[in-house]
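All protein chains but one are shown in place.
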Amino acid sequence: MAGYAADKKACMARLKRAEGQVRGLQRMVEEDAYCLDVLTQVSAITKALQAVALKLMDDHLGHCVAAEAVEGRGAIEVKVREATEAIAQLVHA
Amino acid sequence: MAGYAADKKACMARLKRAEGQVRGLQRMVEEDAYCLDVLTQVSAITKALQAVALKLMDDHLGHCVAAEAVEGRGAIEVKVREATEAIAQLVHA
Amino acid sequence: MAGYAADKKACMARLKRAEGQVRGLQRMVEEDAYCLDVLTQVSAITKALQAVALKLMDDHLGHCVAAEAVEGRGAIEVKVREATEAIAQLVHA
Partner (left out) sequence: MAGYAADKKACMARLKRAEGQVRGLQRMVEEDAYCLDVLTQVSAITKALQAVALKLMDDHLGHCVAAEAVEGRGAIEVKVREATEAIAQLVHA
């Protein structure tokens, strides 16, 4: 089971909204909106996606990683390394 | 005319691709994909959107800001301040 | 004990290097170096500090959070929430 199972509905709603925002962006470009207005909107979507990512990470640490920890130390190191790599992707995205 | 006028087609193509990526993300969540695989995909979309943003900024500086500069110093300060604020949004997004 | 106890020496070495980099930056500004060369160096230091932060997070998840997880679920939620907030700070820094 995915770590975000309990939040799946909220997660999907956020992603639907992000899809709508990307389509809104296309309309802005289609209508030759001012460059910086388009840019501001891109930053807003990026921020919305990062919020999704942080929620997923929160769920992942609280469920998947914690579950491994309860099982013992061997597995946790692999899980934590994996989580840190995902955090690094987010930070440098 | 928008600064990205000459790149409008390429810009739209990137945004169509981003929309497809966000829909792909929804499928992943729908199918209970592993948290960190979803996260990796979120980082990829964020990176793709930032590439769009940087291209828009490049066009904006090269067309809109440069055009103001040719007109004289008064206007350029407002334009540069505005551009820097958009850059700040991108950096802290 | 801090989660980074085992890496304390390496961590201190990185921070000494970062201090040297910031001093190098001061010399560049003192000598009127080209704006974008200064900017490139600022980005390099930011990246170095983020590497320190990611190492700290890795140690924190692998030691402090994992230790709580072994103790049982009650404590882990607080720890994970706290970790996610720190990750959010890093992402939006």
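For reference, chains read A, B and C in written order, and residue numbers begin at 1 within each chain.
Methods note: contacts are C-beta pairs under 8 Å (C-beta built on N, C-alpha and C of every residue); 3 or more make two chains touch, one makes a residue touch a chain.
All values reported here derive from a predicted model rather than from experimental measurement.
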I'm checking contacts with the chain that's been left out. Which of B:Met12, B:Met28, B:Ala48 or B:Val80 qualifies? B:Val80
Missing-chain contacts mapped onto subunit B: 50, 53-54, 57-58, 61-62, 65-66, 69-70, 73, 76-77, 80-81, 83-84, 87-88, 90-92
Sites on subunit C contacted by the missing partner chain, in the whole complex: 1-5, 8, 11-12, 15-16, 18-19, 22-23, 25-26, 29-30, 32-36, 38-40, 42-43, 45-47, 49-50, 52-53, 56-57, 59-60, 64, 82-83, 86, 89-90, 93
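In this text, only the chains that are shown with their structure count from here on.
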Using only protein Cα atoms, the chain sitting most centrally is A
Which integer distance in Å separates the CA centroid of subunit B from that of subunit C? 27
Measure off the straight-line distance from the CA centroid of subunit A to the CA centroid of subunit C, and report it in whole Å. 21
Residues of subunit A that contact two or more other chains, please. 50, 53, 57, 83, 90
